[in-house]
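Missing here is one protein chain; the remaining ones are kept as they sit in the complex.
Take a look at chain A:
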Amino acid sequence: MSGPLGVVMLVHTALERAEQIARHWAAAGCPVVIHVDRSVSRARHDAFARALGDVEHIVFSRRFRCEWGTWGLVAASQAACETMLARFPEVTHVYLASGACLPLRPVEELIDYLAERPQTDFIESATTSEVPWTIGGLHEERFTLSFPFSWKRHRLLFDTYVELQRLVGRKRRLPNGLVPHMGSQWWCLTRQTLSAILQDPERATYDRFFRRVWIPDESYFQSLARLYSRRIESRSLTLSKFDYQGKPHVFYDDHLQLLRRSDCFVARKIWPRANRLYEAFLTDPSSAMKRAEPNPGKIDRLFAKAVERRTRGRPGLYMQSRFPREGFENGVTAGPYSMFQGFAELFEDFEPWLARMTGARVHGHIFAPERAEFADGAHIVAGALSDSAALRDANPKAFLTNLIWNTRGERQCFQFGPRDNQRINWTIAKDPNAQISVISGAWAVPLFRSNRDFAELRAEAAHLQAVEAAHLKVLRSPWTKARIRIWSMAEFVEAPMEPLQTILDELGSRHPARLSEVPRMTDLDGFGRFLQNLKNQGMHPYLMGDFPVEPSAPRRPPKPPRKPYVVR
């Protein structure tokens, strides 16, 4: 006496595993009809059939050649199902499975589950316009074109013929107003529905049509079930995941817990050598009967994450198997950071002040010519990133992206200026993660306070000004994506509080209310005279704005301070 659930198994490789699975189904009283792909040699087929000869209720059906995407798979299913319905009259539900399918829950649970839902057909079936999973461009065209050539063996012919049909605007009509539906090829249908499909007087018409449809095993039963089913539950009882290229994912030993918790009845594909999985799910009848509904949510999330990782990657990561072309980075760096130009020159204690106020990591000039001036004088920072200028300058972009990647979760701030390596300018300017604040011309302050020959100072000033001007041009170019604020030094000195407050607000200050403590500004007495001296030597310092020559002279009525402006 066989049970109410019949299993049709399509088998083409890993016959030992298929045998194991067939025995498992049969042991639970399920009659099994096995279809072995015609491309399996007769000798192997016979050996396989002999090996299962001792089991009652296992029958082999007529063999077809099953090539992916072709009619053979449907023909095989039809033949096997006909055998099933004819040979085992007690069968009420037919489950279509493959040799790589593994029952995760005791078969009795599945039988009970189906017995509680006697009229329900479990078949994923959605209209073509609504499914996102077709990969490779063929959507409705799966039905409206015809596909007589093998995709696997004659790719060129396949593609050419598709193009040709598109060119002439070919549109095959579906017979009898059939609405095309698609879905997973692993289904479980009731005897009524299945026999109605197989015994339909119009079946020859439908078969003729689907014979030329692309991947008919995902649409034949899915479309026809819509004609006869009393109740369609549009989901598959078989857990089967596909990767971003539309290939089925494989489950390995380490997926054991994940599969257990999914509460699905059957999963595919299982790696044939995943001994632990086969052992765990086939040998121990384990836990008490569960009434749980299948819940593949966790697996879905895991696989969605994998697709995301494969297609989008981790932002800001450059490594041996992810090296995006410019523009494809999905984030030039791993997180937001701030670059300050001129602040450390204008304020005596800017770095410790900023660190105190924000809790961010505040470095010095990390692109300085001598060495990368990391915070607290460190020579090596997170990730064992060295302060060697030579290593850094071998690839400044890698240095920056490494620093930001290594310190994920901690905001990085650093100083920059015209003395530093300028090769990094475009990278930072085009990085939306960069927050750039510039006090232009502040590089003159250290010169002003230094005790060097004036001729030397003059040459250096001219050089630094030219470098900074070029940098500002980059920052103002239409290709920049960073958040950029630029003040001239004169502007900034006149009203420093507002810009400082803005910067702190953006960094997420520890004391959000008001600026409780300000950094100490360098004494600028005589700075105007210094600039005038430069002018007198024939240089034209302009980036710092206008400073009066004599600080003691009564000030002009102050202009209303210009608002800091945001470039983008």
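Definition applied: contacts are C-beta pairs under 8 Å (C-beta built on N, C-alpha and C of every residue); 3 or more make two chains touch, one makes a residue touch a chain; residues count from 1.
Heads up, the rule we're going with is that contacts and distances are computed from a predicted model.
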**Request:** Assign the chain not included in the display its UniProt protein name, restricting the answer to "Glycosyltransferase family 2 protein", "M48 family metallopeptidase", "Molybdopterin dinucleotide binding domain-containing protein" or "Spore germination protein".
**Result:** "Glycosyltransferase family 2 protein"
**Message:** Touch as defined at the start, partner being the missing chain; which of A:123, A:224 or A:317 qualifies?
**Reply:** A:317
**Hidden-chain contact residue, picked from the options A:27, A:179 or A:391** = A:391
**Message:** Going by the contact rule already stated, which one of A:61, A:402, A:433 or A:465 would touch the omitted chain in the full complex?
**Reply:** A:402
**Message:** Under the stated touch rule, tell me which residues of chain A contact the chain that is not displayed.
**Reply:** 243-245, 247, 249-250, 252-254, 271, 273, 302-303, 306-307, 309-314, 317-325, 328-330, 380-386, 388, 390-391, 394-395, 398-399, 402, 405-406
